[in-house]
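For this depiction, one protein chain was excluded, whereas all remaining protein chains were kept in their positions.
We call the chains A, B and C, going by the order they appear; numbering starts again at 1 in every chain.
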Amino acid sequence: MTIDVAVFGAGRIGKIHAANLARQPGVRLKYVVDVNRDAARALADLHGAQVADVDGAMGDASVGVTVVCSSTDTHADLIVASAAQKKHVFCEKPVDLTIERARACADAVERAGVVCMIGFQRRFDPTFSALKARVDAGEIGDPEMLIVTSRDPGAPPVEYIKHSGGIFKDMLIHDFDIFRWILDDEADTLHATGSCLSDPAIEEAGDIDSTAVTIRTKRGRLCQINTARRAAYGYDQRFELLGSAGMLQAGNVRPTEVTAYSASAVSSDKPEAFFLERYRAAYAAEIAHFFDAVNNGKPVRTTVADGLKALELAEAATLSWREKRIVKLGENVA
Amino acid sequence: MTIDVAVFGAGRIGKIHAANLARQPGVRLKYVVDVNRDAARALADLHGAQVADVDGAMGDASVGVTVVCSSTDTHADLIVASAAQKKHVFCEKPVDLTIERARACADAVERAGVVCMIGFQRRFDPTFSALKARVDAGEIGDPEMLIVTSRDPGAPPVEYIKHSGGIFKDMLIHDFDIFRWILDDEADTLHATGSCLSDPAIEEAGDIDSTAVTIRTKRGRLCQINTARRAAYGYDQRFELLGSAGMLQAGNVRPTEVTAYSASAVSSDKPEAFFLERYRAAYAAEIAHFFDAVNNGKPVRTTVADGLKALELAEAATLSWREKRIVKLGENVA
Amino acid sequence: MTIDVAVFGAGRIGKIHAANLARQPGVRLKYVVDVNRDAARALADLHGAQVADVDGAMGDASVGVTVVCSSTDTHADLIVASAAQKKHVFCEKPVDLTIERARACADAVERAGVVCMIGFQRRFDPTFSALKARVDAGEIGDPEMLIVTSRDPGAPPVEYIKHSGGIFKDMLIHDFDIFRWILDDEADTLHATGSCLSDPAIEEAGDIDSTAVTIRTKRGRLCQINTARRAAYGYDQRFELLGSAGMLQAGNVRPTEVTAYSASAVSSDKPEAFFLERYRAAYAAEIAHFFDAVNNGKPVRTTVADGLKALELAEAATLSWREKRIVKLGENVA
Partner (left out) sequence: MTIDVAVFGAGRIGKIHAANLARQPGVRLKYVVDVNRDAARALADLHGAQVADVDGAMGDASVGVTVVCSSTDTHADLIVASAAQKKHVFCEKPVDLTIERARACADAVERAGVVCMIGFQRRFDPTFSALKARVDAGEIGDPEMLIVTSRDPGAPPVEYIKHSGGIFKDMLIHDFDIFRWILDDEADTLHATGSCLSDPAIEEAGDIDSTAVTIRTKRGRLCQINTARRAAYGYDQRFELLGSAGMLQAGNVRPTEVTAYSASAVSSDKPEAFFLERYRAAYAAEIAHFFDAVNNGKPVRTTVADGLKALELAEAATLSWREKRIVKLGENVA
């Protein structure tokens, strides 16, 4: 039996998901929806699909799954609409920029009983998931301290930043999810600070480009996250977990294993350029995981509740940074 | 316009090529041929192809390309038959175990004017090909010494070894091709020695499992190759090239970038398990390269002449080892 | 001309300094002072020196230099006494556990016009000082974020911890000095949190064993420090500095460069065991630097003012942790 899928959003991440779902056995891309009709057309043609508008795709009862890669402000509506139509939904992060609407999504999904998975693709990265499996197997005893380094090669346009919800919701949302997943624990208190060091225009837009976040969990574990919008050497995605019996590090991935010995140094490749390259395998794995859940009734690894929790941490971090104070999770942060 | 393809051989390498060619735009797998009809059927079904016998596939004028992954003793006949039918042919290494028949293949291909590419997939490995590009760009000046390490995780069954043509033709054929490709030079003299260290049954079969080969090229460059049928730590595929202005190393690829710090050591993953994993990207790239050559009239990177040259080196090495003497290439080694 | 030296403290760090100063040309170890007379005797004998008590050594006008490696509570008195006797003084960190007495030392030293160097040996580590030189040369542009990892192989006895001044003064004092040295900037605000995760006896002693500190500097730069009293894999001393044009990392040092490939992993040595091994070269270099300053009137790299500043950060961190709040440096933290 074939599952028909509608993809919302024909941008770069939509293209990746479309290509990956086209490789799933028993899955057919039926519709591509995008306000940019040319982009929708190009992607639809590539996979033998049709162009549709939202109502057309949502209204087609034969569509069993929606994949939401459109702009952030459309996520919540499309999740709710999918749930209303009893369609399973895969949605890119974040669920929404407000906790209220994210909760509404969670409620809608639960009531409808559909599968809803949020695209925290890092949980499907081969290095990160191997590390997680080894922690779970007890290799380093009890987890104690997590250090997360997350740096982009360069800042997006300021126009994007203005509508991004701020660096904590836009960029650290992934790191907050990594924190919860790896430590298997929840935040008790959070402290965030930051600076704008790369481009004054970011500051003028009310945001920062460099952050330092510290979380203490309910069980007393510690987590430090450092992020930057700009790393001259490329996309830097590492973390390390100290446990009572050892440590595990997740390092960057390199395009090749060439090492060069010159008169000045011994050098190897920079990390993979950006998220499309770094998480190529992760994007493929998360889509396979999603359809496995849809087809076989298995739980998804990254639920809408996870999306909500990450958003709460992003809200708390924004508050901590703005008000220059330590925030206790669970207090009314809004 | 779609190219119809017949694949000969439905074993593990046939499956890989079938999957990769199925991803080429404008390419359709039409036939799978294998003496094992069940294997042929399974692979054909997976890709919506038909099962055929050799004559059926070769006799179908609509088939423009053959992909030969059957047993070594069938390679030459299938190349010659493909050429006779004006079909382009991609053939796994080696062309044949005898120079005479390999030359016949080269002649047939040339007369027919078809594209013939030999599956030296290592030339398409991302690490190896990046290194080659940097050498060609002059990064390390003039190449001087090449050190090749090539070790399998474990020996194949002795029954296989008996019909393999010996370790130099079966295993080092790849390393001889790497030598010619990286140094862009030809052998002048060759010395080979070896031992049987892992399993006496290999020695009883008239073969060895560990070799040390030294080649001096016509331009005075040096190459040392060391190989073993068994490396307890897995598949080891490295080489390094010393040049007048520096050195480039091609290292192993690891499944993940996890590093573990324990009470006893700091450790990382072993290399990728075996050739199917290590050269996954290379297999995909060589098939894409082949169809690019077929479609656009470009030259192939690994010709039947390359296959012949590698075979000559394997013959010379076998002779050097058996007769315990230095062999000059171009002397009548047969 | 020979400089006569009195060493106070014949423990493990006293032995190291004694051996290193014995190698300085023109330097003679004249006295060893320790309440443990046997220890003093053994060290004195090893270097052909005499055993003395504090008054004897301080009262000998021929002694031009004192080296203070006795217990922390004696540091301030010995610095003040040395200054009063116009003796140059090398003193182990910390100057004192209270800012008040540390200031008194700074004053005494300044009035006397003697050289006073504090033993922040990390500034003399070959890796750390090479990194610092490259930052100063502008290799990574403007420094932006510093991440410091500082973990001991195991906690000292609880009895020691009780008199240590707490983890921030005892252990992080070094990291605070690294922060000031590498960023060449001063703290504006500081947040510290922590937990006791290894041994409840440490908590009962009113201390913690794991800390996470974040500092924002006056110029808006960020620093995160993570420390642990116990790392199962040994002594972990790393930091990394992100700058506007790149990043520099200072890694651990390994006893040997052996790499082992086994059936389970590829592994290398753990880091050097503890500070005596890790900072062996640094201890030698700082003593040479000190005598170079004494002999040639050069400034020392680690002044008593540096010791005072590090102590202020340790006080601020203690306060932040205890009162669960962000501390602004320069507010009356006492």
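The criterion applied here is as follows: contacts are C-beta pairs under 8 Å (C-beta built on N, C-alpha and C of every residue); 3 or more make two chains touch, one makes a residue touch a chain.
Please read all numbers here as calculations on a predicted model, not as lab measurements.
Considering the full assembly, C:Leu131 is the residue among C:Leu131, C:Ile167, C:Leu183 or C:Cys196 that touches the omitted chain.
The missing chain, though absent from the display, is touched by one residue of B:Gly141, B:Pro156, B:Gly206 or B:Gly330; that residue is B:Gly141.
Checked against the hidden chain, the listed residues B:Lys87, B:Arg101, B:Arg122 or B:Arg221 yield one contact partner: B:Arg221. Although one chain is hidden here, its contacts on chain B can still be listed: residues 140-142, 144-145, 147, 149, 151, 189, 191, 193-198, 210-212, 214, 216, 220-224, 226, 228, 230-233, 236, 242-247, 324-326. Listed here are the chain C residues that touch the chain not shown: 126-127, 130-131, 134, 139-140, 245-253, 255-263.
Remark: the residues of chain A touching the chain excluded from display are 231-234, 236, 260-271.
Note that only the chains that are shown with their structure count from here on.
Taken as a graph of touching chains, this assembly is fully connected, with contact between every pair of chains. Rounded to a whole number, the gap between the C-alpha centres of chain A and chain B is 40 angstrom.
The set of chain C residues touching two or more other chains comprises 231-233, 236.
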